[in-house]
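Each remark here refers to the structure printed beneath this line.
Here the complex is missing one protein chain, while the rest keep their positions.
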Amino acid sequence: MSYLADVGALARKDLLLELRSRDTLPAMLLFVLSSFVVFHFVLPTGTDRLAAQGLLWVAIVFTALLGLARAFSAEREQSVLDGLVLATRDLSAIWFGKALSILAFLALAEVVALPVFGLFFGRVELRTVAAVALADLGIAAVGTLLAGMAAASRARELLLPLLFLPLVIPLVIGGVGATVADHPSSYLGLLALYDAVFGLVAWGSFAYVVAE
Amino acid sequence: MLHASGLEKRYGNRRALGAVSFDVDPHGFLVITGPNGSGKSTLLRLCAGLAVPTGGELRIDVARERVGFLAHEALVYRELTALENLDLYGRLYRVEERRERIGMLLERFGLWDARHKRAGAYSRGMLQRLALCRVLLHEPALLVLDEPHSGLDDEGLHLLERELAERREDVTVVVATHEPERVLPFATSRLALG
Partner (left out) sequence: MTRALRQQRLPILAVVACALMAAAIASIAYVAPVDANQGLSQKIFYFHVPIALTAYAFFAWGAWKALRVLWKRDEAADLESYVAIHQGVIFGVLTLVTGSIWAKISWGVWWAWSSNQLVLFLVLFLFYAAYFMLRYSVDPGPQRANLCAVYALFGVALIPVSFLAIRLANDFIHPTVFTSNGPQMSGRMFFAFCLSWAAMLALAASLYHVELAGKRLDSRLRELREVLAR
């Protein structure tokens, strides 16, 4: 129970920081809406509706990347991460709390973005929403760990997309498949499998990312 | 409390700390001196459990969450207020009667009136005092202090010395400093690096 209390305290702190500085979520929202406008001009008239559905996933992945790049910026200033490492009993709680706050930002951005996408490019089906929800879990789990890695390196923001994109290709495949295929269930299954496998690996290995 | 023999820390091929041995008894007070780059900060990170030695032996007879570590930086969120910062640490350390304890510390270190101010808006001296509040919050059994005197104003120095004198019997202290004469009255042992 006290583990969850730690996770709660850490996630609450991230939301508080965002509420105060308001720099991540508005940026993510603006980015995802701008990318929709770009998509309109990328897709020539008469292009299949499916093409736009695929591009939705490009928007989601890059919007998430935008949020993840800033995930540990507050900790890096003043090297707060050292303080958290000393204070937190189980270091995976730091990952858990951060992943929850990333998940919240991503979900909030999508609550706005998906209806707008529907408005611009045609109806968003329920299976797409389910796929986005499942993919968000995987993106938050893997992305938080990789953001922690990138924060420890000299290259930082430059490194994160390089680490992140090859790892989320299965999520993109699952997401696009669930959106456009005739039988989405196996693709939704793939997304759930990804969440389970990578969630566990990230949860188990985060302690090594922040401590020697 | 602390036992080190032949302690060594390397980063790749660079040696940050070479073959150091010392012992600190419970309630002992170790003063570490040495020029910049002699490995003082590295040694303190080892003692705080933030780094692991690459050679030799280091035994720390205290759990990581019973260590209070004062670093060069305050280790607080600039965008959070003093109260919010200490509340977060209090929750993580599972401090009993958190609110009372935080209030008492803020009062003692003269930060009560500034408790709703963002830590980023603090002066260097206030930030260092807030860092001391964070370090003492969970009543640590081992205090690891890296240059506690730098950045502190006269009042802060006075408060720190009073705190050390009062808690002399309860804690083990490892301190690295450029001004050893300030803490030598408390010292039980001394280690010169470099």
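All chains are identified by letter, namely A and B, in their written order; residue positions are counted from 1 within each chain.
Quick note on the criterion: contacts are C-beta pairs under 8 Å (C-beta built on N, C-alpha and C of every residue); 3 or more make two chains touch, one makes a residue touch a chain.
No experiment lies behind these values; they were computed from the predicted model shown.
For the chain missing from the display, the contacting residue among A:S21, A:T47 or A:S153 is A:S153, taking the whole complex into account.
The omitted chain makes contact with just one of the residues A:A5, A:V129 or A:L162: A:L162. For chain A, the list of residues touching the undisplayed chain reads 142, 145, 149, 152-155, 159, 162-163, 165-167, 169-170, 173-174, 176-177, 186-187, 190, 193-194, 197-198, 201, 205, 208-209, 211-212.
The set of chain B residues touching the chain not shown comprises 10-15, 51-52, 54.
Everything that follows uses one rule, which is that only the chains that are shown with their structure count from here on.
Between the Cα centres of chain A and chain B there is a gap of 36 Å.
Contact residues on chain B toward chain A in their complex (touch as defined above): 48-52, 64-65, 67, 69, 71, 73-80, 84, 88-89, 91-94, 134, 138. Residue ranges of chain A in contact with chain B, taken from their complex: 2, 5-6, 9-10, 13, 16-17, 20-21, 74, 77-80, 82-89, 211-212.
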